[in-house]
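Missing here: one protein chain of the complex. Every other protein chain is in place.
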Amino acid sequence: MAEPLLDIRGLKTWFKTDDGMVRAVDGVSLSIDRGETLGVVGESGCGKTVTARSVLKLIDMPPGRFEAGEILWQGRDLIPLDEAEMNKIRAREIAIIFQEPMTSLNPVYTVGDQIAEVIELHQKLSRKQAMVGAAEMLKLVNIPNPERRVNDYPHQFSGGMRQRVMIAMALSCQPKLLIADEPTTALDVTIQAQILELMQEMKERFGMAIMLITHAMGVVAETTQRVVVMYAGKVVEEAPVGALFGDPRHPYTQGLIRSIPRVDRSAGRQARLESIPGTVPSLLNPPPGCRFAARCRYVMPACTQAIPPLKEVAPGHKVACIL
Amino acid sequence: MSRQYVIRKILIMIPSLLGISLVLFTVLAMAPGDPFEELATNPAIPPEVRAALRAKFGLDDPVWTRYLHWLVAMLQGDWGFSFVSRMDVDKLILQRLPVTLIVIGSSQIIAILVALPVGVLAATRPYSLFDQVANTLAFVGFSLPTFFTGLLFILVFSIQLDWLPFVYRANIDATGWQFYWEHIKQSIMPVMVLGLFQGASLVRFVRSSVLDVIKLDYVTTARSKGIGERKVITKHVVRNALIPVVTLVALQLPIVFGGAIVTEQIFRVPGIGSLLISAMLANDTPVVMAVTFVIACLVVFFNLLADIIYGWLDPRISYR
Partner (left out) sequence: MAGSTPASLTADAPASVAAAPRKSGPTSPWQEAWRRFRRHRLAVASGVVLLLLIATVVLGPFIWPVAINDIDFAAKLQGPSWAHPLGTDDLGQDLLARLIYGGRISLAVGLAAMVVAVVVGVVVGALAGMSAGWVDAALMWLTDLFLALPLLPLLLLLMYLFRDHFKRLFGVEGGAFILIVVVIGGLRWMQVARLVRAQFLSLREKEFVEAARALGASKLRLVVGHILPNALGPVIVAGTIDVAAAIIAESTLSFLGLGFPSDIPTWGSVLRDAKDYLDIAPHWALFPGAAIFLAVITINFMGDGLRDALDPRRVL
């Protein structure tokens, strides 16, 4: 099989705080192939965003550090690279868009300026040419009147439009991988659909891979090809999307899927919304053994003794559970 | 930046000026004693002139009329006559104003030139040695009252080292290059005293403003574009961090004027600050009123300037 585009092996990103070491990402491995869309799901605080930012080394290094692991981009480990080297990869090879479009753009520069900045830098074009390129990008993401809008400031755009601008900015150098950290969480449902469609369109056009981080299972089901489920800093299940929803093996995944509100199922009956009882364990002092043990309905004594390793139970389907 | 914004700001200035004039006038009206009492004992002023002055200033009229008369007179540029200096007050003030403006202007520029790089550097290396030293020095800077710093400077640079003159002379009989050099030499100390004081408080503010901005989302976005940390700071962070700093500089202007008054006294700079003090000590009321009013107006005007610069720096404000 061809070498994966991005291969994260055993990544541990920890943070030093006054209360101790927070193990935000504690041994995560995942990989993305060329042109594939990988979904990364989990509830808030499970380490998905830290993982995403670790790839581009956007973590504040004084409190944060890479305790262990490798991040292989096309076979090359990114962790030992210095800033100058990383800057060649950022936006040009790997781009990222964030969750909050309202605050992710610099309010004092025009939208065109901010997009052109990337183009100028990585494609070595002149200012003028870069601005033209910026207008083209705006057109690509379906912003009406792109030539005029390119001179507008972020506050003159709505949330959904700003996210489009972010996408335009991220894609302006045609990166091979787009990391999308909860790109639609802060948007209205109707706009969500539009943005997801846009991302799909861009993916097909540029043939790029996407790492889609979200906590919405519905989004994952619709847009991804493979899924990685994270819990408390670790990966608990990994499978192609069909297999994940058809045959979820990990109790946490099962809980996640069951808790999706289903209008069709409960119509006519008073079915209760299912949720997973309990709360996420502390990342400061993680419990020994399986971290989901406290909330698992199938918990056994063996669960609390050792962390179950990720085992392959079917082709491409891995689970970290002793069941 | 829209013209509407500028016009709106200018219009707002007018009630502020009126308000200040009202406050000043009320204060004077409430003051016990006759502002022209001094003139009664001054043998050079015959009683008829005094009576004429009282009539002219309408001291016997009700308060409202007096205020309006005074306001109209002020606006027409008729600021009265100073018996102490024997010239029209407006001429007197115009004579002394430029020096004050130059000293204040240069000190502000020095303050910003020092505070900006130091503040930004300290913020990008928080808690480092540089940061701690800068922070402590800043505290020392703004805890030293300007009059003490001024005296210290005189002690060190004039008395001990004899490098700089400490009495300001308006007429220096030298020509060309020498002339300017002498002027600069005697201005260094007052400008530095004011500049360092202002710079000290600015450093802390710049630092905290930069620290606030550095945490924001769009800075991470900028980093993710691969433009390099240096450019992230100088292009993205500084421009945004400057905005509250500008506001602060404007808000601190009243304090700067106070500092200028003190430095002018110590270094005997012939500006409007020392004019104010000498007028007060000589009971020269028309001058006192006029100078206070001028200073207050200048502050309002500089606030307007700050608003305009703010609007230029932050497009969110002026595009409404």
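As written, the chains take the letters A and B, and residue 1 is the first residue of each chain.
Going forward, contacts are C-beta pairs under 8 Å (C-beta built on N, C-alpha and C of every residue); 3 or more make two chains touch, one makes a residue touch a chain.
Because the structure is a prediction, the values reported are computed rather than measured.
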Note = Sole touch to the unshown chain from B:7, B:94, B:155 or B:184: residue B:155
Ask   = Which of these, A:4, A:39, A:64 or A:308, touches the one chain of the complex that we don't see?
value = A:64
Omitted-chain contact residue, chosen from A:283, A:296 or A:319 = A:283
Inquiry  = Across the whole complex, list the residues on chain B that are touched by the chain not included here.
reply    = 16, 19-20, 23-24, 27-28, 31-33, 136, 139-140, 142-148, 151-152, 154-155, 159, 208, 211, 215-217, 219-220, 251, 253-255, 257-259, 261-262, 265-266, 276-277, 280-281, 288, 291-292, 295-296, 299-300, 303
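By our rule, only the chains that are shown with their structure count from here on.
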Task = Go ahead and note the Å separation of the Cα centroids belonging to chain A and chain B.
result = 53
Request  = Spell out the residues on chain A that touch chain B in their complex, using ranges where they run on.
outcome  = 56, 58, 83-84, 86-92, 95-96, 98, 100, 103-109, 117-118, 121-122, 153, 155-156, 166, 169
Note = Contacts from chain B onto chain A in the complex sit at residues 216-218, 220-229, 236, 239-240, 243, 313-316, 319
